[in-house]
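Just dropping this structure here.
The complex appears here minus one protein chain, its other protein chains still in place.
A, B and C are the chain letters, set down in written order, and residue numbers restart from 1 in every chain.
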Amino acid sequence: MVDIPEHLLQRSAEARAKALGISIEQAMAEMKGQSDPTVISKEPEVKVIDETPTPTAETPAPPPETSAPAPAAETITPIKEEHAAETTEKVAAVKIDEKPAAAKPPPPAKADAPDEVDFAPEVKVTQRLLTVVKAKPIQKPVKEPIDKVNTWPHLMLPEFVALMAMTAFLIFLSAILQAPLLEEANPNVTPNPAKAPWYFLGLQEMLSYWDPQIAGVMIPTVVGLILWMAFPYIDRNPETHPSKRKFAIMFYTFFLAGAGTLTIIGVLFRGPGWNWVYPWIDGIWFDDLLDWIHFE
Amino acid sequence: MVDIPEHLLQRSAEARAKALGISIEQAMAEMKGQSDPTVISKEPEVKVIDETPTPTAETPAPPPETSAPAPAAETITPIKEEHAAETTEKVAAVKIDEKPAAAKPPPPAKADAPDEVDFAPEVKVTQRLLTVVKAKPIQKPVKEPIDKVNTWPHLMLPEFVALMAMTAFLIFLSAILQAPLLEEANPNVTPNPAKAPWYFLGLQEMLSYWDPQIAGVMIPTVVGLILWMAFPYIDRNPETHPSKRKFAIMFYTFFLAGAGTLTIIGVLFRGPGWNWVYPWIDGIWFDDLLDWIHFE
Amino acid sequence: MSFRDRLKETRAKASDGFRGGKLMSSIFRPGSPFRKGYVDSPRNRSYVVMNNVLYHLHPVKVKRHGVRLSYTLCLGGLSFFLFIVLTITGIWLMFYFRPTELAYVDIQNLQTTIAFGSLVRNMHRWGAHLMVLVVFLHMSRVFYHGAYKAPREFNWVIGVILLLLTLLLSFTGYLLPWDQLAIWAVTVGGNMAGYVPVVGAQVKFGLFAGLEATTATLLRFYVLHVLFFPFIIVIFMAVHFWRVRKDGGISGPL
Partner (left out) sequence: MSFRDRLKETRAKASDGFRGGKLMSSIFRPGSPFRKGYVDSPRNRSYVVMNNVLYHLHPVKVKRHGVRLSYTLCLGGLSFFLFIVLTITGIWLMFYFRPTELAYVDIQNLQTTIAFGSLVRNMHRWGAHLMVLVVFLHMSRVFYHGAYKAPREFNWVIGVILLLLTLLLSFTGYLLPWDQLAIWAVTVGGNMAGYVPVVGAQVKFGLFAGLEATTATLLRFYVLHVLFFPFIIVIFMAVHFWRVRKDGGISGPL
């Protein structure tokens, strides 16, 4: 048996109490099966159903079902569970908007969003009306419709052009710049200076200032990994516009500028003995760069 | 503007002609906007909508839209295109089953299966009734409902057990059977016989009967690859039950038996000079097997 | 309330707070048993499959007959699983193997001095033989169930290509121990390629990287075995799995 949320039961009981002229507690007890149902002497007034609730994916609302052992003429039970599974969390909101004048035979309305293969069989009315819940949406749909375009061709064509441009650029680069190949590895001859790959030269530069335990281990681990990974959990500001998150932008830009400066110093301005040199006077001591100058 | 299929237009025109007492050609011309709409003098009789068509995925029927410039009160336009895209071809069949007694204000019925994020806004009736198409389904849903179970846990648990069993079996096998390692490769010493891996020994056996061009090239390429790959295109019999495809079953079983026999002969019954030997007399000459006997 | 009860409650509360917290709910998507408030409901059973990158290879629901072990015998899944096992053991073995004249020595060292070396080598070798067998059995099962029929024709073609790639992977791996068994089995196989009409000699030369099996062949087979064929087979496997879903899941009951 589906578990009906308390607030729905409550609302349903109120409606039932009003319709039958009994107390709310009595109606509640009847609906929970703790008391015999009140015999309905007159035709219950059928209310208008404006809208079935449209649960969103993030906070799925329970399906608004009013099931009860009491005599009932009609219930509206959108089968959503199955369908939600197929559409990957996107629940098809089935909307019914009907305004019958009066209800001699109460107008049956069955909204059915079936499974991929189960075509809806002929509907058999197997229940009678307990009550019709006045349709206030359980949660208001607040999302605006989003302006979307087809991926094909509007995204895939620019992507293809970008890939082709990148390929052309890479082949061009490879044709004119020869990758460096120095003498064979010799553990007994240490070049001066021995430089790491360029993306580690900022670290190597820091190593010349501070203790290796700090500059070589603490800073890359704590700043480079832990802080970066944890950033979304530290930054609780939900805004995305740059003007509303000035601190984060500033922080990242400072980091970028610092890392860039250190890397440039490491690549261009460090010579033998890791002493400061000017590339335009003493030449470049980063071996990669030295070799790039020999065009093929 | 959505392109309305001819047969739908035709049916719509017939209904309109009957309702207004004009000729079908006239109605058609009005609907196509080639002629001024006939002024409706009396309230059009509203017909009952039993079912909206439920297009299947394989042969998608065009959405049954009746749009026209003529005065209309209501149209039923299930928005399917978007939804079909999201549900990976499974179109949500929206079923409406309503039987209003009379129609003082014609009962509006709007079925709406919106996009993942576009929650259905308040419905505004912007059109008036042209005609209501008598709902004969464009194509009958013929698929039976399929009995399905949740993948988790009904499929994934057995799978997990199978994987664990396989792992245990493999580790057990590896613990008791030592993979062979003979002397170091020496191109100058040819073992007698030199056998291929076991899955190729059927082929090697055939090589001893026929010319290598046939047994080594033609048969593996034509039978092993082309015929096998083309099998679904050769076998046009749509039945799947074994009793109704005896030839295919027989064919495959013969093939299986033949390949199995050849492989077993190659592995067990061939000795030096590719001569026939009996493994229980002369021992096994497949090196892998020889080594398997030495348990670790 | 005893101290023990209170401890239990505190622990439960802490666990709930952690599982309902920002970290866990950002890592695990709705329906995960690691999130707070997981209950066994149809919705969550669907979410378990949908919201996991590996499990979502499966559909949310499968035909009831497909769950019976006797129908598929899990052969497709086992083929994939063996491929994963072979990948992991293979990467491990690579750390102790050089595709040169030293290959044989490396294998000897592996068996004698490296911890678990012999076991992992055996697992890789028997796993490979098993995979050939399981893939072949999977194919036979598909044939006997007529599962290659429309709309699954093309997936059968991909399946045959996958069997061929499995054989090629196994065959190229056969040479790597660089013992007498390896070199002569590959010589027999490679000589067969020489019988191809017109281009036979070229094919054989390309395969052997020379006129006969040498260490150049060893390097070539090594690269084919460890990266080239795996790269190709993974692409075909992706298409194969994807087509199974797109063609309507497992084929109907007989």
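Criterion: a contact is a pair of C-beta atoms (placed from the backbone, for glycine too) under 8 Å apart; a residue touches a chain by one contact, two chains touch by 3 or more.
Just so it is clear, the structure is predicted and the values come from calculations on it, not from any experiment.
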What shown chains does the left-out chain touch?
A, B, C
Return the single residue from C:Ala14, C:Ile91 or C:Val105 that touches the missing chain.
C:Ile91
Residue, one of A:Gly21, A:Pro197 or A:Gly273, that touches the chain absent here
A:Pro197
List every residue of chain B that touches the chain not included in the displayed model.
60, 81, 84-86, 88-89, 232-233
Interface residues of chain C (partner: the chain not displayed)
22, 26-27, 29, 51, 53, 56, 87, 91, 94-95, 98-100, 102, 150-151, 153-154, 219-220, 223, 226-228, 231, 238-239, 242-243, 246
Which residue numbers on chain A touch the omitted chain?
146-156, 158-159, 162-163, 166-167, 170-171, 173-175, 177-187, 189-191, 194-200, 203-204, 207, 212-213, 216-217, 225, 228-229, 231-233, 235, 238-242, 245, 248-249, 252, 256, 287-288, 296
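Basically, only the chains that are shown with their structure count from here on.
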How many angstrom lie between the centres of chain A and chain C, each centre taken as the mean Cα position?
31
Rounded to the nearest whole Å, what is the centre-to-centre distance of chain B and chain C, using the mean of the C-alpha atoms as each centre?
23
Can you pull out the residues of chain C that are in contact with at least two other chains?
42, 46, 60-61
Give me the residues of chain B that touch two or more other chains.
146, 148
